[in-house]
Every structure is written in structure tokens, then in C-alpha cells.
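Okay, so here's the structure we're looking at.
The complex is shown incomplete by one protein chain, all other protein chains being positioned as in the whole.
Coming up: chain A.
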Amino acid sequence: MELLIALSIGVLVACGVYLVLRASTFPVVMGLTLLSYATNLFLFAMGRLAIGVPAIVRPDAAGYADPLPQALVLTAIVIAFGMTAFAIVLALKARGETGSDHVDGRTPHPNPSPSRGEGLRGSLAPPRPLRERGLGGEGESP
């Protein structure tokens, strides 16, 4: 049984990581959801698995499941929901602002090599504005 749970956690992590590394926002959020499943299961499993033991204190109970990881995971589930919600709304906002659902707010640039030696002193180079890439210009909104 432990092997099955470990395998499930592994698969959830692998799928989550793969999706998180995608370029569009929606798969990334899906990946985060999978990763939070994996994390919750993992945390839960840290209390060891127990089948058919009571969850409630009773005088006749022989043993209990470890309640502490359960309490941790319970809040983690709710917090993970909050995080997923925030991430997806952030994705929506980014799409509204940049017009793209790429995680970097742009379609992939063919040549992202940095320009060196711009002779700036004492300050870092400013980020290149999105306008340069011809997306989401202010005049383009319908």
C-alpha cells in the first residue's frame, strides 16, 4: 500500500512539475494544483498510513491515526485553493494587460540574447517594454 501511495505522489509531482514548466498560464495553474495534491498527500503520509482506525477519541479505540499532519494538511488544502485562485486571477490580469497568456506576458522571442555593455552606471538596465514586441499596445484595445 505504501508503495502505491509513494508512486502516486511521484506521478503527481512529475506531472505537476512538467505542467508548471509550460509556457502558457493555464497549464501552469493546473500544474500548481497537481503539485498541491502531491504536497498534501506527502505531508499526510508523513504521519504514516493507517486504515480503519477511528478519527474520533473513543474509550474503546485501540489506536488512532496521527492527527497532527491531518490538521496541517486541512489548512494546506484551503490555502492551496487560495493560492490557485490568486495565480489564475493573476494570469487573467496579465492577459488583460499584455494581451497574451504566455507566462512572461509575450510570445516567445526568437532571439532573447541580452544586450551587453550599455554603459549604464549605477543602475540596472530597465526591462524592455512590452510595446517593442508589438503586443498589447495601448491603441490596440477594442
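In this text, contacts are C-beta pairs under 8 Å (C-beta built on N, C-alpha and C of every residue); 3 or more make two chains touch, one makes a residue touch a chain; residues count from 1.
Convention: contacts and distances are computed from a predicted model.
Engineer: Which of "Multicomponent K+:H+ antiporter subunit A", "Amino acid/amide ABC transporter membrane protein 2 (HAAT family)", "NADH-quinone oxidoreductase subunit J" or "Flagellar basal-body rod protein FlgC" is the UniProt protein name of the chain not shown?
Structural biologist: Result for the unshown chain: "Multicomponent K+:H+ antiporter subunit A".
Engineer: Can you list, in ascending order, the chain A residues touching the missing chain?
Structural biologist: 1-30, 33-34, 37-38, 40-42, 44-58, 64-68, 70-71, 73-75, 77-86, 88-93, 95-97, 99-101, 103-104, 107-108, 112, 114, 116-117, 120-122, 124-125, 127-128, 135-136, 140-142
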